[in-house]
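This structure is in structure tokens; I'll ask about it shortly.
Shown here: the complex without one of its protein chains, the others still in place.
Our next item is subunit A:
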């Protein structure tokens, strides 16, 4: 599943790095999720933001062309799996999130086994033409109510 690319150092499993964008308005929860991710694997690189708006900026998906995306454009064109986190186990809302494209739903508070599950979402893309570089993938963990607009615009993130 994880193809090695002979990356320098071999610290990460098969040279695969998974970048996770954590979106949550609570600083406590952001730090908690970051701690859980880092503990569960050296492969996880965490960027944490406090709103959906900020997430779009980081991904370079805003309308404003002047924004400098933090994530490189190449990886942005690949589909980014979105996983929703919420403290409320509401089936209707959960299925609505899935219907508009969320991969999965995790009930808060997050625990180690929840985070281990995330590794399965970091799927490699088709053959990367570049050799000798670490392949990066982005995963987005989004708290269900972290933007003022209650409906996450997930279709905007499924960019191929």
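Everything below uses one rule, namely that a residue touches a chain if its C-beta (ideal position, glycine included) is under 8 Å from a C-beta of that chain, and two chains touch if they have at least 3 such contacts; residues count from 1.
We adopt the following convention: contacts and distances are computed from a predicted model.
Taken from the listed names "Histidine-containing phosphotransfer protein", "Non-structural maintenance of chromosomes element 1 homolog", "Basigin" or "Cytochrome c oxidase assembly protein COX19", the protein name that UniProt assigns to the chain not shown is "Histidine-containing phosphotransfer protein".
Contacts to the hidden chain, counted on subunit A, fall at residues 25-29, 31-32, 35-36, 38-39, 87, 108-112, 145.
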